[in-house]
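Only one protein chain is missing from this complex, and each of the others stays in its spot.
On to subunit A.
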Amino acid sequence: MPVLTLQRSYKYIMYATKQPSLRIKQADLKCKSGCGFFGNADWEGYCSQCYRNHTDSERQKKSHQGGSSDHSKAQVSGFSKFEEKKRQQTDKKTRYMKSLPVFRKTSNVKDVGRPENLVDIMRQANPEANKLMAEFIAQYSQYGEGIRKDFLKCSQAFSNKIVKELDVKPMEDLAEIAQNYYNQYQNRVNSNPTYQNVPNDVKDRLVEFFENFTMISLYNFLFCPPTTNDEEKDLTIQGRIRKLSWVNAHHLDCCISETSIEVRDLVYTAINDLLGMDSMRAPQEKLACVVKCCRSVVEVLQHCQGGPVSADEFLPALIFVVLKANPARLKSNILYVTRFCKESRLMQGEAGYYFTNLCCAVSFIENLTAESLNMPEQEFEAYMSGEVTCVSAWESALVACEGMHQLREHLALLKGLSERTQIVQNTTKSLWEDMQKLKEGICESVDSVLERTPLIIKPRTSPLALTREQLLAQAAARTAPNPPEPEPEPAPRNFYLKNLSFGHLSAFETPKSKLQLDISPCIALKPSHSGDQLSSPAIDKTPGSLTPDDNSFLGLSKVNYDIDLSDLSTENSAADELTPDKRKSPTPSVDPFSPVGGSCPVAQPPLEPSRGEFVLPFLVEETLIDKSELTPAASLPPPLVPSAPEYSGFSKQGSRIPSIPCSTGDYSSLTSSPGHSNA
């Protein structure tokens, strides 16, 4: 843009030839009334004193005109007029009552109600205030409960008063009320006997805290209130600053070098400080943000100049920062601080000075013209209307920086991710180790159990005679396995036997089941034992053959189901009923078991009923089988589990006593399906 560069060089010439000065004229800052003090845009160009006089006289004029205009503003109906009167009365009352806190409660009850509620809502919805209160208690509790009570009393009176007057009085009056309360509390702290023992510095802090606490709890009502046009002002200046985005440091004749990275970072710090102002709530905090920002600006200037900073240089730099920052709700914030920050703080000290500077900067921006920027009218207009746009170093740097910024951000993110991955890997490893340990532990305990158990089982003497038969049966089974079995006689009728045989079968089929054997004896003693799972594989093989029998049994088993439920605890009774064989031979002694083992291979069909007999608690499960028998393959496995212990027990025996002669009768009984036996 050749035109632009020309224009800029023109500016340089201007700078060189003419000693640049602050472009706010003295006269602009003076009070409108001509009293000689400086005025302020927020006070309509008056100084504070004249502004007050001015507004007072205005108000008087208004009241002479009649209260109607005031009323219409607040949308006051006939009833609320009465309400207002009442309110005023109560105001007087509360003012009096304040000194007599005992009566506060009664005054509350008589109150119109609404202010209390608002205060109430305000409390609820203000966790920050609650936090502050907790802080207060933590800090000042050492000086006695009285202080806390007094503090609460005063702050509540203040809040109530403000909320009451909120719709009725203009903000300026509320500000005055606030100032009065601040002073009252200060006097109270200094004179009231409650505060006798409090050291002076704590008193100061208490006064400050009073302001802080009340303002934070009233923030929603007092900041940018809908009764004022603060928000419009905010929008106006926001739009204006946006339009002025082309203004750079040279226009303002300030020495900030926009191209230096360090300077830019410092300026960003200042901008961030200023932006923080809107998120703060208490006036002091907002003021603190301004102070922080201004200090950063001073730092920027020091960096650029390498020397001390004069006020003449400071203001343009601050203007630059404000222009670049375009802080949210700038006017509202300034007005809020002006109204509700304790006056003494605004009038003196560093904070007061910087805040005044900020106000000046804002009013400069509001009134900025071509002349104040030392540029031709046309050029100014061209910029303002957007006809000419210049890509400032600032803007482009902003974009470029963003790229860098994101890069850095992503690198940080990656680093974090890799750290987390590392952690995950480590935990995985430790988890793996834990699992290994657990596995070993289980193996060990299983081993130890195995070592212990066999001892218990061994002593078996009586069944020897049977065993021989058993062996024979086995032999028979091997020779003619599946089909023939169903036919044989129902002689022994002991379903125990069947079980036993089954166990035996499993032992034969799966040599692994030796382990199970060890456990089974215990189980035999106590049917509900948990060895089941181990033995289950052996059983799983049987179901296929079982199913037909089960089907035939269906009716019976269902009947049994009910019975089983009722007397789970009782011994075989239920099972006995199930199987007629049982009834016939009510002495299911231990002896029969052992021989049965021999009948193993084909014995499968009758197994189910036997299970029931054996392990009473599991009867229910047996019935489950019955229910699901329609789809035998799927249903069978679960019920088998319970019965497992029995088999295993027997199977173990079987394995131990392979030499027992088999009793063919037993065998046949096992093989015979219940249906047959019935027949």
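Assorted remarks:
Just so it is clear, a contact is a pair of C-beta atoms (placed from the backbone, for glycine too) under 8 Å apart; a residue touches a chain by one contact, two chains touch by 3 or more; residues count from 1.
As a working rule, contacts and distances are computed from a predicted model.
Of the names listed as "Ras-related protein Rab-14", "Exoribonuclease phosphorolytic domain-containing protein", "Enhancer of polycomb-like protein" or "E2 NEDD8-conjugating enzyme", the one that matches the UniProt record for the absent chain is "Ras-related protein Rab-14". Touching the missing chain, out of A:Gln49, A:Ser141, A:Asn229 or A:Gln348, is residue A:Asn229.
Within the whole complex, the absent chain has one touching residue among A:Cys255, A:Leu275 or A:Ala370, and that is A:Leu275. One of A:Thr214, A:Asn326, A:Asn374 or A:Thr453 touches the chain omitted from the figure, and that residue is A:Asn326. Touch with the chain omitted from the figure is made, among A:Gln406, A:Ser430 or A:Ser448, by A:Gln406. For subunit A, the residues touching the chain absent from view are 73-77, 80, 83, 108-109, 113-114, 116-117, 120-121, 124-127, 167, 220, 226-229, 231-232, 234-235, 238, 242, 245, 268, 271-272, 275-276, 278-279, 324-329, 386, 389, 395, 398-399, 401-402, 405-406, 409.
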